[in-house]
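The complex appears here minus one protein chain, its other protein chains still in place.
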Amino acid sequence: MRFLGLETRTLTAGLIFSLGTLGAASSQAADTYTVGVEASFPPWAYVEGGEYKGIAIDAMEKIAEDQGLDIEFKDLPFPSLIPALSAEKIDILATGLTVTEERAKVIDFTVPWWETNDVIVVPKDSDLNVFTAVCCGATVGVQGGSSQKAWMEANVTNSDIDVNLKSYDSYVTAITDMLNGRISAVDVDDTSAQEYINEGRPVKIAGKIFIRAPLALAVSKGDPQGLLAKLNQGIVNLAESGEWATIVHNYIPGVTVPSVPGKMPEYVDTYRKPVAGLPDLGN
Amino acid sequence: MDIYDVLLRDFPFLLKGLGVALVLLAALLALGFVIGLAICLIQLYGPRTRVVQWPLKVYERVFRGVPIIIMLFIFYYGLAGIFDISSFAAAILALGFRSGAYQSQIFRSAFQSIPAGQMTAARASGMTLTQAIRWILFPQAIRHAIGPWTNEFSSEIKETSLAYVIGVVELTRQAHYIITSTQGNVLTVFAVVALLYFIVNKAGNSGLYWLEARLAVPGFEKRQ
Partner (left out) sequence: MADVPVLRVDDIHKRYADNEVLKGISLTLERGATKVLIGPSGSGKSTLLRCINHLNKPDRGTIELDGQRITDANIDRMRAQIGFVFQDFNLFSHLTVLDNVRICQLKVKRLTHDEATRRAHEELERVGLGDKADAYPAELSGGQQQRVSIARALAMDPMLMLFDEPTSALDPELTGEVVKVMQQLADDGMTMLVVSHEMGFARQAADEIIFMEGGHIIEQGPPDVLFSTPAQERTRAFLNVIAEHG
C-alpha cells in the first residue's frame, strides 16, 4: 500500500508545525514597549539596509535611553497605526503624527515636538501654483488616514472646488504616481517634501498652506502603561540638550527647528494643566 | 548608490522577507488542510443534522466572502480584546481559516468523484466508516485533489503579501522599504520581487506534479 503512512505523517507534521509557529509567534518579552512606526515615511521613519532609520526613530531611541525604557519598533501601514494603538497592539506611536481633534478623542498625545505646514508638491517642470494645482478637475494625492487628507476633505472637496482626491499607502508612491502623470499634485507635510527634494526627485513646492499643525508622539487613550509623563519629559530633555536639533539636521539640513514643546491646541485633553510629567505646562 | 547596488546590498533582506512569506505560506496551508479536510469529512460522512451541518456552511460563506484585509484586521485587532495575538499568528489564523474554506471545497469534489461502489465494497467487508475513509477513500481523494490544490497553492502565495497590513514584514513590504529609502525605482524593485514570487510558484507546482506522478496508479482515472 503506497503512501498511506507518508500522508498521515505529513499531515501530523504540518499540524504540529503550524501550531508551533502560532505558539512561537505569540510569545513576547514582557516590559518591552512596542513602538509603532510607518517605516516608509522618510524622513520620519524608513528602513535602509535592514535598519530602522529616521528622525522619529533616532529621537525615540534617545528618549527611551534617557527615560530608561526598553523599546522595539514595529512597522505598520499608516492607516493601521491608530487602530493598533487603540487596540493596544502597540504601546507608543512614533511617526510624523499630526495632532487633530478627532485623533485626540481616541489616543493620548504627548507634547508636540514639531510643527508642520502642508505644502502642495508638483513636478519640477510644472507651471501649476498652489491655487491652480488644487482646482478645476485636478486629482491630488494624499496619504490614506493622514491629516492632509482630512484637511483636503474638510476644506476643498466638500466645498465648491472641483478636485478629486486619490489615497495612497505612502507618500513616496504618491510622488511616483505624480511623476508618472496620473495625478497633478500631492498634498504633503513640508518636512517630507523637503526630503524628497533633497533626495533629488524632480519635484518642487508650489505653495504652502499654513496650518501650523503640531506633531507629537502618542500612547493609548488613558495612558494604560503610564508612559505619557516619561515621554513628555524625554521630549523636553531631548530638545534642551540640543540633541533634537542634531537629529533633525541629520536628515533635513538647514531647516529651522521649531521650539519644543510646540503650540498645544486646546481641544486636546492631555494638554490641560497639569500636563503629565511637565506640571507647569498646560492650558 | 544606484538602484542595482542597493538591490545587491539589500537582497538578503528581500530573502528574509521571502523566508517570512514562505513560513507563513506553509503554516496557513497546513492549517487550511486540516480544517478543510475536517469540514469536508463532516459534510460528506458526518451527521446530517442541521446543528452540525449548518455552522459549516456558514463558516465557508464567511471565510470565502469576506475580503482578506478585513479578515486580517479582524484577527489582529478584533481578537485583541480577548487575548494577545502577534501579527504573524493573526496572519496565519486569518489566512489559514480562509484557506480551509477553499480547501474543503477541493476535498469535497475529490471525495465525490470517487465511485460510490468503493465505499460500499469497503463497508461490505466489515470496515467501519473511519476505516473506509482512511484506507480506501482518502488515498483516492488525495490523488483527485492534487490538481485543484495547485491552484490553491498559487493563490495563497499571492495572498501572503497582504499580511503587511497588520505588520508582517514579508517580501512585498521589504521591497517597499527599498523603494521608499531610495525614493523610487518602483519598476526595478518590483520586477525582482515578481521574479521571486514566480520562482516560488514554479517550484511549488513542480513539487506537486512530482507528487502526483509518484502517487499515480495505472489506469486510476478510468471508471470501472
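Order of writing sets the chain letters: A and B. Residues in each chain are counted from 1.
Assume contacts are C-beta pairs under 8 Å (C-beta built on N, C-alpha and C of every residue); 3 or more make two chains touch, one makes a residue touch a chain.
Treat the numbers as computed from the prediction; the structure is a model and nothing was measured.
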{"item": "Residue among B:110, B:136 or B:193 that touches the chain left out of view", "value": "B:136"}
{"item": "Residue among B:125, B:155 or B:206 touching the omitted chain", "value": "B:125"}
{"item": "Residue touching the undisplayed chain, where the options are B:4, B:54 or B:220", "value": "B:220"}
{"item": "Contact footprint on chain B, counting only the chain that is left out", "value": "115, 117-118, 120-128, 131, 135-136, 139-140, 143, 217-220, 222, 224"}
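Keep this in mind: only the chains that are shown with their structure count from here on.
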{"item": "Separation of mean Cα positions, chain B and chain A [Å, integer]", "value": "34"}
{"item": "Touching residues on chain A, where the partner in the complex is chain B", "value": "1-4, 7, 11, 14-15, 17-18, 21-22, 25-26, 28, 39-42, 46-50, 53, 74-77, 80, 83-84, 87-89, 170, 172-173, 175-176, 196, 199-201"}
{"item": "Of chain B, residues touching chain A in the complex", "value": "9-10, 12-13, 16, 23, 26-31, 33-34, 73, 76-77, 80-81, 84-89, 92-93, 96, 134-135, 138-139, 142, 164-167, 169, 173, 176-177, 179-181, 183-184, 186, 214-215, 217"}
